[in-house]
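Shown here: the complex without one of its protein chains, the others still in place.
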Amino acid sequence: MSNAQLTLDLVGCFVFALSGGLAAVRARLDVFGVVVVATVTAIGGGALRDVLAGSTPPNALRHWPYLAVSAAAAGIVFLWHPHVSRLRRPIVVLDAAGLGVFTVTGTRVALDAGLGPSGAVALGILTGIGGGILRDVLLREIPLVFRRGEIYALASAAGAVVVVVGSRIGGTVGWQIGGAVLVFVVRILAARRHWSAPMPRLRDH
Amino acid sequence: MSNAQLTLDLVGCFVFALSGGLAAVRARLDVFGVVVVATVTAIGGGALRDVLAGSTPPNALRHWPYLAVSAAAAGIVFLWHPHVSRLRRPIVVLDAAGLGVFTVTGTRVALDAGLGPSGAVALGILTGIGGGILRDVLLREIPLVFRRGEIYALASAAGAVVVVVGSRIGGTVGWQIGGAVLVFVVRILAARRHWSAPMPRLRDH
Partner (left out) sequence: MSNAQLTLDLVGCFVFALSGGLAAVRARLDVFGVVVVATVTAIGGGALRDVLAGSTPPNALRHWPYLAVSAAAAGIVFLWHPHVSRLRRPIVVLDAAGLGVFTVTGTRVALDAGLGPSGAVALGILTGIGGGILRDVLLREIPLVFRRGEIYALASAAGAVVVVVGSRIGGTVGWQIGGAVLVFVVRILAARRHWSAPMPRLRDH
């Protein structure tokens, strides 16, 4: 992993840990609960990716900065959560960056593990959204990403497709950067303009 | 995997995806939630099996028809769920077939991974019921298979025992077919005649 990529990966972990920690504080967990939920939100998607790709122990357990960054974010939330929760706008921006980086690394790891296009896209999306799903399951919520109808996972899907197409054509790094940027742009536009995913019609129920 | 077995495996995926998709529609998820919950219900049991058996990446990520069949079922449920939810009887029948096939493949994979009888039975049952458990956890329900007192998991257990006994005696394919048929028959009879598993007595509480 290049230094630039590791840095982005850690930025993603930090922001995801902030979101996990804030949700844990709202659910009135104790300090240990805040640290665990923040950490699982931060590294859960990548851990699922590594376990499913057969690359164990997961990257986030092998390199200490992942746990350190997650714990630091948890500590910040624990001590100053009223201030952190007011930073809604920068958190959305950084979260979109994290989603882009996680999606691209997940797709790339899946391709390296020999998966085909559909498996690689599925694992890329799971890497991007898996941490948030685990957060919501631990806090006894139906995962937000399934409910709010926002364009979040679809942004991730678009980026994963770009990485897969790029790997077929032969380029790699450029397409990966493009995929991450696409996720970021789609996600930010969707959040700004309140684009939403379709819901099932329920009239016959 | 033989062609007949792959076909049955995909039929199981399709029906499990229908049940997952219907539950997701009832929980008012958006289109992405319906697709993910349907897919996890369909391939979750097999993915748990492969991860626990150390056979990664999971089969369902390595072969695209699994994801394609799950996504197709999710699309059908999303568009026509009032019609699909009326097909209660054929869904129970196909679900019983899926339970039988998943139980047998799970038990066989466990034996191939070197597990003994009790481990193989446990993994066979988990393969059969794991997708439904993940579906219920994602939708914030206590898993149906633990609650409704129906003979569902016990049907799976019976089939897993048959496969293990068969592997000890030396035959394999015939015993596997027998195991799957046993699961199917026990499950259908239990559903028709409302056989139920015992509940703990609560008088002293």
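Order of writing sets the chain letters: A and B. Residues in each chain are counted from 1.
The rule is simple: contacts are C-beta pairs under 8 Å (C-beta built on N, C-alpha and C of every residue); 3 or more make two chains touch, one makes a residue touch a chain.
Because the structure is predicted, anything quoted here is derived from the model rather than measured.
In the complete complex, the hidden chain is touched by one of B:L22, B:V104 or B:A153, namely B:A153. Summary of contacts with the chain left out: across B:V15, B:V34 or B:L52, the touching residue is B:L52.
Within the full complex, the residue among B:V11, B:V165 or B:A197 touching the omitted chain is B:A197.
Interface note: of A:V51, A:V161 or A:V181, the residue touching the hidden chain in the full complex is A:V51.
Remark: the residues of chain B touching the chain excluded from display are 51-54, 110, 113-119, 122-123, 133, 137, 140-143, 145-149, 153-154, 196-200, 202, 204-205.
One chain of the complex is left out; on chain A, the residues touching it are 24-34, 36-37, 39, 47, 51, 56-58, 61-62, 64, 67-68, 78, 81-82, 137-140.
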